[in-house]
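Take a look at the structure below.
With one protein chain held back, the other chains of the complex are shown just where they sit.
The block that comes next holds subunit A.
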Amino acid sequence: MLAEALLLGLGYNATLVTVGAALLGIAAGITGTFLFLRKRALVSDAISHSTLPGVGLAFILMVAFGGEGRNLIGLMAGSALSAWAGLLCLGWLVRNTRLAEDAAIGAVLSVFFGFGIVLLTVIQTMSSGRQAGLESFLLGSTTGMLWNDAVVIATGGALVLAVVALLHRPMTLVAFDPEYAAARGVDTHRIDLAMMGLVMAVTVIGLKIVGLILIVALLIIPPVAARFWSERAGTVALLAGAMGGIAGYVGAAVSATAPKLPTGPIIVLTAFALFAVSLFLAPSRGVLAALLRHLWFQRRVHLRQGLLALAQGQPIYERLTLRLLRRAGLVRSDGVATEAGRARAAKALRDEKRWEVVRRDLAHEAAAALYDGLRDIETVLTADQIAEIDRQIGPPTGVTA
């Protein structure tokens, strides 16, 4: 069943939804990356919640003019206008009051959302216009998705991506270093507005499939997950697009395998799975890699300390140190150094003395900066330089133990 769904074998509607969700995911992931890099991720929450009054008002207007009331284009236009109004309120609050952005987001988000819910309640009591199902914009609903709806999503997504491609350089510049961007003559305010406009467009396109409450997840989770894998903004954006697309595709396919599985939430959970995998398994920024690095580092510190203690004939009490030394074959089980252990200890002590010379000598300034008590001196200095230092120290000294 799942295999069939993933191969788009579950019928016309399921196929439309799956392809549409994948396109939406790509657009959301790439657009969201710039929002995330600009550290404005939460603004998307304000934008998405601000769409609700627009949905309600557009419905009422269309019914008042004798329309059907549930025309997707009309509802999208209404939601875009009210999201823009929310964005303007947010901008005004931040610029002209002492409210910080997070507080302003909370205020705008809740007031617009509350107003939207009131409008929906009013609409429930209206007699005309087939109002049933308007609240599906909250969490998305894909039953009865039409070819036209899919075309709207695909076209909208493609337009969003085209604008992102056009503006990716200034958006990256503004996100990294807004003052420098301004000094180069980039209108940072206008670039920010364009970015918000893109986020708004993604939100509006996504109303049908994931709904306004969960669209935030598609804008934020893919970039955050992608960030674990790359140190380059462009790569992060493309990876986020890929992850968003996969989340949309797989999520929609999974939700099509059983009746009553909600599409939007399943897409979000799929995105979360990708995030969880990235969080733990990403090679350099992942949690697991960090843990392994920490353990490896701890091991090096303990071995080094143990060797220096052996060399100076000091007793070792630290259990971990003893265990590591024993496992490396450097001490016997009774704590006495082996042949190899004595040799390594002597070398460790010798290296410490060499480092002392290096750190005293201004000519070795660059090398001295690398001293951390662990680094092997051979990785920093040439054999000739070490020989010269050894001449200064004098003949090798033996191990006392």
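As a working rule, a residue touches a chain if its C-beta (ideal position, glycine included) is under 8 Å from a C-beta of that chain, and two chains touch if they have at least 3 such contacts; residues count from 1.
Criterion: contacts and distances are computed from a predicted model.
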| item | value |
| --- | --- |
| Listed names "Carbon-monoxide dehydrogenase iron sulfur subunit", "Coenzyme F420-reducing hydrogenase, gamma subunit", "Putative domain 1" or "Manganese ABC transporter ATP-binding protein", with the criterion being the UniProt name of the chain not displayed | "Manganese ABC transporter ATP-binding protein" |
| Residue of A:Arg227, A:His302, A:Arg342 or A:His364 in touch with the missing chain, whole complex considered | A:Arg227 |
| Residue among A:Ala3, A:Ala183, A:Ala363 or A:Ala383 touching the omitted chain | A:Ala183 |
| Candidates A:Leu16, A:Val94, A:Ala175 or A:Met200 - the one touching the absent chain | A:Ala175 |
| Residue ranges of subunit A at the interface with the undisplayed chain | 37, 39, 165-167, 169-170, 172-173, 175-177, 179-180, 182-186, 227, 230-233, 235-236, 365-366 |
